[in-house]
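For this depiction, one protein chain was excluded, whereas all remaining protein chains were kept in their positions.
Up next, chain A:
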Amino acid sequence: MASEPQGGLTEYIQHHLNHMTVNFSADHFWFWNLRADSIIISFVLGAAFCLWFWLFARKATSGVPSKGQALVELAIEFVDTQVKDTFHGDRRTVTPLALSIFMWVFLMNAMDLLPVDLAGWLVHTFAGDEVAHHTYFRMVPTADINTTVGLSVAVLFIVIGHGIKAKGGFGFGKELLTAPFHANNPIAKLVLVIPNFLLNVVETLSKPVSLAMRLFGNMYGGELVFMLIAGLMVSWISFVPGVVFNTAWAIFHILIIALQAFIFMMLTIVYIATAREHH
């Protein structure tokens, strides 16, 4: 990839779009590539979220809350209100799920605000030039399609699980074959089984795809814009506009970060709520 003649910015961006990849299989089949950067960053952020919230949950008091507890409660109540408005049922598992999604996606998205060259600079400084040339590290796990697909497929399983739990295995299967097209006589029912099933499969599969692609597209695009702006700072002439654009884009990106996390959470709740509805 880096052999293209433009060099400069193109090479810079292409370098930045490479993942730190580990492959565990002997034949180096592509599926067994593991993007260590996505995994590490997302894991660290997830653990940070757990630790942060757990510390306040452990000594949560119903009396006057500390500022930290109030902040945590603010997040929880915000999520719980959204769940309450959309999903009418037992929220004991749904709200924690929504909270996890919101906080995790938010934190992973927020990595976009770190300077694009921070990881490279750290490697450069501590490991030297030679290592840096071969080391790839991307800071934003949600700009990796694997992360967003992993999340959305997990959400899909949860949604299906909610559907089965609400309607029973038989009811869920029956709905898969008899909705959305209803018929009264058995022959018409039999005829409609195939289109119903196909439609339901498409509908079900479109959910994780849209979830994953939306988040991935937004974060990938945002990261790419950051890289393009970073390209401005190569020259002293365009350095000042580069800083201005970078700041402007970062401020705008705060909105996208929160919004995408919110949308991912909201759609998950909506999917669960619709999965529990009887057709």
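The rule is short, and it goes like this: a contact is a pair of C-beta atoms (placed from the backbone, for glycine too) under 8 Å apart; a residue touches a chain by one contact, two chains touch by 3 or more; residues count from 1.
Note that in this section contacts and distances are computed from a predicted model.
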Omitted chain (choose from "Probable septum site-determining protein MinC", "ATP synthase subunit b", "Energy-coupling factor transport system ATP-binding protein" or "PLDc_N domain-containing protein") - UniProt protein name: "ATP synthase subunit b"
Sole residue of A:34, A:113, A:256 or A:270 that reaches the chain not shown, by the stated touch rule: A:34
Contact set of chain A toward the excluded chain (per top definition): 24, 30-35, 38-39, 42-43, 46, 49-50, 53-54, 56-58, 60-63, 65, 69, 72-73, 76-77, 80, 92-93, 95-97, 99-100, 104, 141, 144-147, 149-151, 153-154
